[in-house]
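Of the protein chains in this complex, all but one are displayed in their positions.
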Amino acid sequence: MRGIARDLVVTVAFAILLAFLPGLLRELFGRASVSYLSLATNALVLAVLALSWDMLARTGQLSLAHAAFTGAGGYTVAVLFKLTGAPLWLGIPLGGLVAAVLALGLGSVTLRLFGIYFAIATLAFTEVLKAAVQRLPTAVAGGAAGINVPALFRPTFVPGTMERWEVAFFRNQGYFWVYAGLLVAAIVISLVVQRSRLRAAFTALRTNEQVAGVMGVNPARMKLLAFVLSSFLAGLLGSVEAHRLGSVSPDGAFSVHTTVLALVTPIFGGLYTTLGPILGATVLAGIEETLKRTFSEGYLIGYGVVLVASILFMPRGLVGLIGKLFRGRGAGGTGRAGALADARGASGTDGARGVDDPAEERA
Amino acid sequence: MDLSLLPQAVVSGVLASGLYALVSVGLALAIGVIGIVNFAHGEFFMVGAFLAYQLFVSFGFDPLLSLLFVAPALAVIGALIYLSSIRFVLKAPELNQMLLTFGIGIILQNLALLIWGGDPRTIANVPYRSLGFQVGGVSIGAVPLGSFVISLVLVTGLYWVLAATPLGRAMRAVAQNRIGAGLVGLEVNRVYLVAFALSALLAGLGGVMIGVIQSPTPTVGLGFTLKAFAIVVLAGLGNIRGIVGAALTVALAESLVATLVPNGDALRNMVFFAIIFVVLVWRSRRVA
Partner (left out) sequence: MKRIIATLVVALFAIAMAQGVTIGVLSPLTGGAAGTGQAQKAGFELALAEINAAGGVLGQPLKIVIEDTKADAATGVAAFEKLMTEDNVEFIAGGYSSGVTLALVESFRTFQPVVSWIGGAVSGVGIDGFDGIEELLGAEPWFFHVHPWDYQNTEASTSFMASTGVKSVALLHEDSAFGGPGAIAAAGLLQNAGMSVPLVEAFKSTLTGGTGDFRATIAKAAASGADALFWIGYDSDVVPLTSQIRELKYDPQYIFGAPPGWPSEFDAAPEAQCVAGLIGYLPNLPNPEAKTFLDSYVAMHGKAPDNYMAALAYAQLWSYADAINAAGSTDQDAVIAALESGTFKSPMGEWSFKPSVIALHQGFGSEMWNVFQFQNGVREIVWPLARATAPLQSCR
């Protein structure tokens, strides 16, 4: 129970931090806070994407379908608004639901696929969905050009009482808060999974499905549950992004780049943890922006070098590194690196990212 | 539906399977023998295409001649990448390998952008690129035919190497049982090194072909990579010969749909990935 209390405290503290961050940035940087808030929002988007992918990965399902779920969310709000003009708040939860239903279908037919077979099947699913959406009647899904999506926040500029940048600040703050809320929701879901019997079930599935079955875990039910949780969050994310970016198009909404980022970020941060994907997103976004601002050419080479070095020097990701540092300083055993870090997972006592993890045995 | 185009569609599809097999065979080796999911494989195509381009621009080499230089160059690049990074993650989880090779891919792609720029390039003079033979009202392209023959030779050769040579036996042994192979005295690391270099070499051959057909750009490898992964998986991991059948299936289906359905070419990827998806799902259900 102490663990749960600690989770609660840390999560609430994190939520409060996120709630006040825009105001803090504004206080510190004034006009430039608009830009920083935009970058912070991009990092939040990456964090939600990564954490939702990680939840699915905990069951051993290495999905390459995340772009399908964000894309489905985005297209749901776009089509709904285009066809019915329904109020904006309705589309977003519906986007999550549509993604979840899609995941339920995909998950049911791919239950018996493992490892790279599962990965390629989910990738193929995404590509088919993208092409199918593009082929839908233009009156419904906009064809190749896509669909316009109205902004969620449109603060009005009142001359004399405010400056123009403040309008941008309020808009960015709006999206930041929506994503902060989404991230906190994802954290809560993730922690519930980690603190309940689901964690053992998920880990067992990842490690050895047969043994998991013997232990009384229902593999199908557990896998589908992870799929639905993960895709629901991804669908919500895609829905809000459609509003923020003003349009959806097949190539943008179902980009393989989204899928790749969804998997790269948690690996970088630390797999099968709550903190890892969030930390990974923050640090990766920070590194990329710093490199971009430092080098005028070839900054992505540095980004690639960081990824390569991270795997060579911190095979358990950032969270693994932190766990090691904590233990190294004698701060105690595993599990004390912080509730969000969920260091038992991070430090590999359950083989989360261990080199001996049988779940990672290749076919 | 215009059935008069059917014979051409069949011939084009069969020949197109050659290029698909060619780009898949190296990846199959990397996944099947070393068990490494190499996200940078597409960048090996890209490097191969650019090297062929550079040899043409600098020395006027025909791409066929360039094959002799590009293939070993890619083997060296592959070996260096293996020695400097891949060998440290052999026993790491698949996902770690993916992140590593994804990082390598980003480095290669952006190095190419620095060196050659983002504009599509052209290997300007390839005398056989536009060559086609008319046989009974059907056109047979020299490049697709060449790719087909080369890939058949490579797949057969690789199959033979794996089946009948000491090196191949070593590869199969380590593929099946890493710990066991180490115990019986095989130098596992050296076998992996050779296999990875060979995989890069094969990618280099595919890359030269891509450079002939298309314009080399830093992102030219992307379209082929996703498809190569799918073909390797469709064939079944470790099943080198299966690549021919898998490539033939998808290439033929693509060609038929592209020809017989209005706006069918735009459906190529949909057809390709739909087949992959259905076969994988169907197979997993049949086994159980």
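Note that the chains take the letters A and B in the order they are written out, and that residue 1 is the start of every chain.
By our rule, a residue touches a chain if its C-beta (ideal position, glycine included) is under 8 Å from a C-beta of that chain, and two chains touch if they have at least 3 such contacts.
Everything numeric here is computed off the predicted structure, so don't read it as measured data.
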Given A:Leu90, A:Ala145, A:Ala220 or A:Ala309, the one touching the chain that is not displayed: A:Ala145
Hidden partner interface residues of chain B, rising order: 2, 4-5, 8-9, 12, 16, 19, 57, 110, 113, 117-127, 129-132, 134, 139, 141-143, 213-215, 217-220, 222-224, 226-227, 254-255, 258-259, 262-266, 268-269
Residues belonging to chain A that touch the chain removed from view: 27-35, 38-39, 42, 45, 82, 127, 134, 138-139, 142-148, 151, 154, 157, 164-165, 167-168, 171-172, 241, 244-247, 249-252, 257, 292, 296-297, 299-300
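Note that in this section only the chains that are shown with their structure count from here on.
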Rounded Å distance between chain A and chain B, as computed from the means of their C-alpha atoms: 32
Residue numbers on chain B that touch chain A, as the complex places them: 31, 35, 37, 85, 88-89, 91-96, 98-100, 102-107, 109-111, 113-114, 226, 229-230, 233, 237, 266-267, 269-270, 272-274, 276-277, 280-281, 284-285, 287-288
Chain A - residues contacting chain B, complex: 57, 62, 109-113, 115-117, 120-121, 123-125, 127-128, 131-132, 135, 256, 260, 263-264, 267-268, 271, 297-298, 300-301, 303-308, 310-312, 315, 353, 355, 357, 359-360, 362-363
